[in-house]
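Have a look at this one before I ask anything.
Chains shown are a subset, placed as in the full complex.
We call the chains A and B, going by the order they appear; numbering starts again at 1 in every chain.
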Amino acid sequence: MKSYRKELWLEVPTRRAFINLTPQVEECLQQSGIKEGLCLVNAMHITASVFINDDESGLHHDYEVWLEKLAPHAPVDQYQHNGYEDNADAHMKRQVMGREVVVAVTDGKLDFGTWEQIFYGEFDGRRRKRVLVKIIGE
Amino acid sequence: MKSYRKELWLEVPTRRAFINLTPQVEECLQQSGIKEGLCLVNAMHITASVFINDDESGLHHDYEVWLEKLAPHAPVDQYQHNGYEDNADAHMKRQVMGREVVVAVTDGKLDFGTWEQIFYGEFDGRRRKRVLVKIIGE
């Protein structure tokens, strides 16, 4: 069994954003030399997500509006977590969108349906944060 | 390390439905000959889910009502994504229910609690769609 590990660093200049990580994860898979296995991609921070969906700006706008409705940022004092911080909503948005994805590796490629793309969902940005790529297989 | 891959094809005649995939995934596991490892089951489409929960029709009705409340289908023009499509809500429902499950394989079986069953959650059906089963182990 082979294994591969890489941290991807991101610094999003806004509080919230969606960033397509697919090219970087594909590059990791190339570097790993793994042909058959599983690829885990996870946020290493608890106010961010990694998820798979469509690379379509209208949808990303809709996600932003929808998540803000499900878990509003303001007023920040509605959350007990926000004593010294203001990011309780980010911990909730991250649960809706998820921490991680596990992707099949087949014949040296991410085994994706037509429209599947891997995104980093930032909900408390404006600082350097990490995503972990771990691949195991042969 | 062994690996196994299979696509399960589904065509749901309605917009939304929940389909129990457990027997088909068990059959995949049999075919794979893998006794110890991990089994990934994921939707290959971004308007569908794979999740684990109860095979109980009342609960499935409740999920339908609940997801429609969290991310309503209509009016379709409330979503920017719906310029040429009408499925923005399906992209949201899929995030709540999840894209994939990873199931332990122990002694040649899906290592499940008593009531765990694998479901395909369709949120934009009436066309052929795929689920990927990937198993790695020994």
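We adopt the following convention: a residue touches a chain if its C-beta (ideal position, glycine included) is under 8 Å from a C-beta of that chain, and two chains touch if they have at least 3 such contacts.
Here the structure is a predicted model, which means the values were calculated and not measured.
Summary of assembly composition: all chains derive from one sequence, 2 are present in place, and the complete complex in the structure file consists of 3 copies.
Here is the rule we go by: only the chains that are shown with their structure count from here on.
Chain A and chain B have centres, each the mean of its CA atoms, that are 20 Å apart.
If you check the complex, the residues on chain A that touch chain B are 1, 36-38, 51-54, 56-59, 61-63, 66, 70, 96-98, 101-104, 106, 111-116, 136-138.
Partner chain A is touched in their complex by these residues of chain B: 1, 3, 5, 38, 40, 42-46, 70-71, 79-83, 88, 91-92, 94-96, 98-100, 102, 130, 132, 134, 136.
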